[in-house]
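As you look at this complex, bear in mind that one protein chain is not there, while each of the others sits in place.
Here is chain A:
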Amino acid sequence: MRVTIEVNGERRTADDVWPGESLLYVLRERLGLPGAKNACEQGECGSCTVYLDDTPVCACLVAAGQAEGRSVRTVEGLAGGDGLDPVQEAFVATGAVQCGFCTPGLIVAAHELVHRDPGATDAEIREALAGNLCRCTGYEKILDAVRLAAAKKAGERA
């Protein structure tokens, strides 16, 4: 089947998609976007998190056909142009990145959290990101990154 998705603001088409293919597969193997990572393929780790319309999803659990006609945003498309989104900046600035494999998914999840609830408490941040596994950082710096990005966002509003 043919699948047409708006990916990072661009209309993209993939042909001969097998109905069993996941959105993650289409992004990585067909559309040349390996940012979202494949680490469990069953919704357990969050490494494949992307926006489907405005909702962060595990792209490994979304059938490619479900994304037909909808818009997808991946880590590659989070910042316009060459710049970094404030959440990406905050991950670098706080040392929230080690091996970086969980990072694309965590950045999308954190991006959504910061926009939805910039005033989230520590416990709420920990709970909100509990579906994104990181084996390297021990999470603490990721919390710092979320707080930093949220503070920046609050500053922009004020």
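Just so it is clear, a contact is a pair of C-beta atoms (placed from the backbone, for glycine too) under 8 Å apart; a residue touches a chain by one contact, two chains touch by 3 or more; residues count from 1.
In this section, contacts and distances are computed from a predicted model.
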Per UniProt record, name of the chain withheld from view ["Tryptophan synthase beta chain", "Ring-1,2-phenylacetyl-CoA epoxidase subunit PaaD", "Xanthine dehydrogenase family protein molybdopterin-binding subunit" or "Cytochrome c oxidase subunit 3"]: "Xanthine dehydrogenase family protein molybdopterin-binding subunit"
Residue touching the undisplayed chain, where the options are A:L23, A:A67, A:V97 or A:A150: A:V97
Residue in contact with the excluded chain [from A:E6, A:E76 or A:E112]: A:E76
Residue ranges of chain A at the interface with the undisplayed chain: 18, 20-21, 25, 28-29, 32-42, 44-45, 47, 74-76, 78-79, 84, 88-89, 91-93, 95, 97-104, 107, 125-127, 129-143
